[in-house]
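With one protein chain withheld, the remaining protein chains of the complex are depicted in position.
Our next item is subunit A:
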């Protein structure tokens, strides 16, 4: 069970409160977690990754166990504490005003 923390506005769009929990085949990767997230919440497609290129939207970043995974390739396995559901996978929006 993977725990995913979404930014505030995406939690509202997905109509969830708190962490999202997902079943993902082991070992979980950046891509498999995001695929599972979008399968369960189609409304989030296009909001985290581009529809076609699957590139991360530029103002979002991915963190796990205090490490920045934003620039890692999609096949990158996530650390064991995330795979075990002990630590969450964080999707974080850039802090910017306006």
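To be clear about the criterion, contacts are C-beta pairs under 8 Å (C-beta built on N, C-alpha and C of every residue); 3 or more make two chains touch, one makes a residue touch a chain; residues count from 1.
Quick note on the criterion: contacts and distances are computed from a predicted model.
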What protein name does the UniProt record of the undisplayed chain give, "Sugar ABC transporter permease", "BNR/Asp-box repeat protein", "Cobalt transport protein CbiN" or "Aspartate carbamoyltransferase"?
"BNR/Asp-box repeat protein"
Which residues does subunit A use to touch the chain missing from this display?
7, 9-10, 13-16, 40-43, 45-48, 51-52, 57, 59-60, 93-94, 96
